[in-house]
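The structure under discussion is supplied below as structure tokens; questions concerning it will follow.
With one protein chain removed, the remaining protein chains of the complex are shown where they sit.
When the chains are written out, they are named A and B in that same order, and each has its own residue count from 1.
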Amino acid sequence: MSKSLLIISRQAPWAGPSAREALDIALAGGAFDLPLGLLFLDDGVFQLLPEQQPSALQQKDLTANLQALPMFGVEALYVASRSLSERGLSEQPLALPVEQLDDSALSLLVDRYDQVITI
Amino acid sequence: MATLHLLSHSPFSDSRFASCLRLLGPQDGLLLSGDAVYALQPGTAQLQALQLMPDSIAVYALDEDLQARHLPVPERALAVDYPAFVELCATYAKVNSWL
Partner (left out) sequence: MKFAIALFAPAHLPSSRRALRFAEAVLAGGHEIVRLFFYQDGVHSASSNAVSAQDELDLPAEWRTFVEQQKLDAVVCIAAALRRGVLNAEEAQRYQKPAANLAAPWELSGLGQLHEANQLADRLICFGGH
């Protein structure tokens, strides 16, 4: 039985390489068929906004890569509802099908995984 | 499955401390290292937040970081050295570093 890994992505999409490198860990794990989850927390929720234009910053399209996650077998996608509301995003349609979790549900989510990486 | 959370950023200039506290389960542990030990600074809302957590949540601080900063260890926290840090990682089911 493979150990499961939760990746918590906390950085905004264009803050540096963290958002992309957190995703790379998820995609690599998915390619090996490992049980993975991805939680967007704090500024990480900004990765989920639709209609971003990374080309304006000469960056690669993170959204397209995030949307590839199910193809790599990573479908357990979560977002912290408090992080959304703090940033005025509670009513905002998001670019990915993510399950919204409140603080107590987040704690239970972390409990369910064998390992966690918070980037 | 209790988790040991590792913090190493200042709780004053960074949001990791606050986010971590909201995520803690009742049996989890918190280990402060680097500038995160400033959360033990007396007279702060951050120390108060730690003191208000249930006693079931253990708070540890890396001794070298306390010594370097000449910070006292409040009752709420236990100073640990590296061997104790290693054993805590073995005792808790998993470790979550807030990188």
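Quick note on the criterion: a residue touches a chain if its C-beta (ideal position, glycine included) is under 8 Å from a C-beta of that chain, and two chains touch if they have at least 3 such contacts.
Small disclaimer: the values here were computed from a predicted structure and weren't measured.
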Given A:Ser18, A:Ser85 or A:Ser107, the one touching the chain that is not displayed: A:Ser18
Missing-partner contacts on subunit B, residue numbers: 6, 8-9, 16, 33-35, 62, 82-83, 85-87, 89-90, 94-95, 97-99
Those residues of subunit A which, in the complete complex, touch the missing chain: 2-3, 5, 17-18, 21, 24-25, 28-29, 31-32, 34, 115, 117-119
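Rule of thumb we're sticking to: only the chains that are shown with their structure count from here on.
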Contact footprint of subunit B on subunit A as seen in their complex: 8, 10, 41-42, 82, 103, 106-108, 110-119
List of subunit B residues in touch with subunit A within their complex: 1, 3, 15-16, 19, 22-25, 28, 94-99
